[in-house]
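There's a structure below that I have some questions on.
Apart from one protein chain that is not included, each protein chain of the complex appears where it belongs.
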């Protein structure tokens, strides 16, 4: 009864979101560069296609969750792309964390094919995605957003709209990941200070999670940083670096400095230089311990 | 029925705490350098004394909430001080945010007079103090902490103990205020980035307060920083600078850098240099706006 | 008798260099986007051409001094470009400060046309260029460097070679401009500290220029920063920002942080945000004064 959706990008996040759409009754055509990733969804009823453009039906909806700006540009701007296939009345819902500048370019290019571009970056890690606990920020044409609302409701616990400007939701996403990275660094420095003064890292993290910072983010990240267990990654450090760099670059393009972001950039680069690019991004906390002579 | 308590330091926080103690049935002897501050408490039944030492009874309990290290040293280490007056079996409960090093010194000096020093720094602003919504961190001798437990319960919504080491609770307090200042700076940079890109500061702050950062701190501070209304001060910027500097100094004494704290130090110093020392400490957010050419 | 050289890019630096080549007896074909800039050189005997490709003769030498990576890519990589016109045996001497990555790409593209790419970034401001006091760093194919040696000698006081790797000289240039910007910031902070403590900025700058930092750079920049006279620009702040950003980006691409460069990035961005992009790049010193409440 529900319409058929196209879905491109089946990493940890993409797969969990797609599974919830199937669960909600949508028919799905899915594509992933590494085909084997599609298997669990095919087992649940999705149809796998061999070419990203094949997920699209004229006037339909395609959802994408890919790694970065270049990945989305490659599949969206190519000749014969899913955008062309969508054509008039089609909607592209872009979940990826990309630069606001790229979002604006995509929007303009889509308009040439009469396709609406809706930015819909999400907050939440893979377990939250699986539990339909994501938060979605949206921006783009109002009519398109109204049509996709049931789709977003099927995968999230809340939808927050930021208007029609295509890049707006991406700005919010960039702000959010920057703020999370700042919280990671603050926790890292604080827990190192506590440890250097004879306190148990975990006690201090738990105290803050129960009191001043009583939200899941500080509770979960505080626990990870206290225990210093950074593998396996929930969100890879290398991708976290990309997001912090989006903040630095978006800020520079907006003529403003972001000193915390500049410092976080340095933390992430050091972490990658020391071979930790595939750790969880909370792993930048190791820098504080090393600088303190602890490791 | 309850015993008589001594109380020194009736600023915004001290007065609210003292009022709750009266409310809970304690008799109070109070002292403040500026005597007029004692009036509201005297109206509620407290006895005002002219000399800080006079708040103490032999073997009793004295609570202090003063501005900084120097203030507590002046009244605690002087000849004929309230500590001497307390003598054997006495307890000094120190609410102030002071350096761990000073806490350790005080503890040793108190021991000479057989007085127990209990560090009990609190988290919460004056309105939280008035509403008995403070969180208290404690460290010090176990027996003394047990005896003062009802006193702390009368002013707080939770007590968290960090052992017998006198400075431990102060370390936690220093960590906490550093983390709060980091959250302020992160919010300031993020909301400036949002504003520079055409988003409404308040929308973005509200989004984060409802989702990723759903705790009172981000909600309240986010609102203040979004609206850029930094007067009157809930917690003065000049005092916030003192607390961030405690982090930098405690870190240096522990042989570790705290790069976020170093950067925050620079933010606070700039704010004071530009005449904002009496603003609320969220006012460091103005630096981000100014650096972006917005003000 | 000397061969005819092509020259593209007649800004302050390019014009001074080109004039010295004419003075040294070279025939010059010159091109500049804004044609009027060619007039003084035409008056000295240069031939102006209407198309950048027209400066080149088969197997000849073309020298370029343009603003940034994009500018050089536009004229060098276009179809029918001067590189194609040079063809086998031709040499492109690139004076511009560009990214090492772009230098490597250019070198590869040139090789397809059998043209040697020689990176030859220079140190020195327009007055030094006019006085033949530039220092040149070179990298590229040995034979090409040997052939252009007399050309470089005609415009400089010294040539330093860094091997055959095309990007090597650009790395040195990026390092150098980063170090100069660091000296500017250090001078700015030091002279502000002196001023805040009642000393005369100029006395302190002169002292260091005569003693510990007795080189032209500290003497000249120290004087400018002491006197806070940042217009007209010798080297525009906006271009200085580009160069510091080259350091940050090259460092990130090399997996290493450069914390001083990150901080300088913030200084430059703030300066541009506050409307000082066309000042001399020593003008980032104003940030120190402003942060100190002096302006």
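The chains carry the letters A, B and C, assigned in the order they are written, with residues numbered from 1 in each.
The definition used in the following text is that a residue touches a chain if its C-beta (ideal position, glycine included) is under 8 Å from a C-beta of that chain, and two chains touch if they have at least 3 such contacts.
Everything quoted here is computed from the prediction, not taken from an experiment.
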Contact with the hidden chain (one of C:226, C:251, C:273 or C:286): C:251
Chain not shown: contacting residue from C:13, C:83 or C:137: C:137
Chain not shown: contacting residue from C:174, C:272 or C:286: C:174
Residues of subunit B (touch criterion as defined above) contacting the omitted chain: 245, 251-252, 255-259, 262-263, 265-267, 269-270, 272-273
Touch residues of subunit C, complete complex, unshown partner: 100, 123, 135, 137, 158, 160, 162, 165, 167-168, 171-172, 174-176, 178-180, 182-183, 185-187, 189-194, 196-199, 203-204, 207-208, 210-218, 247, 250-251, 254-261, 263, 288, 291-293
Touch list for subunit A against the chain that is not drawn: 266, 269-270, 273-275, 290-293
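Keep this in mind: only the chains that are shown with their structure count from here on.
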Euclidean distance of C-alpha centroids - subunit B vs subunit C, Å: 53
Overlap residues in subunit C, where contacts from two or more other chains coincide: 266, 269-270, 273
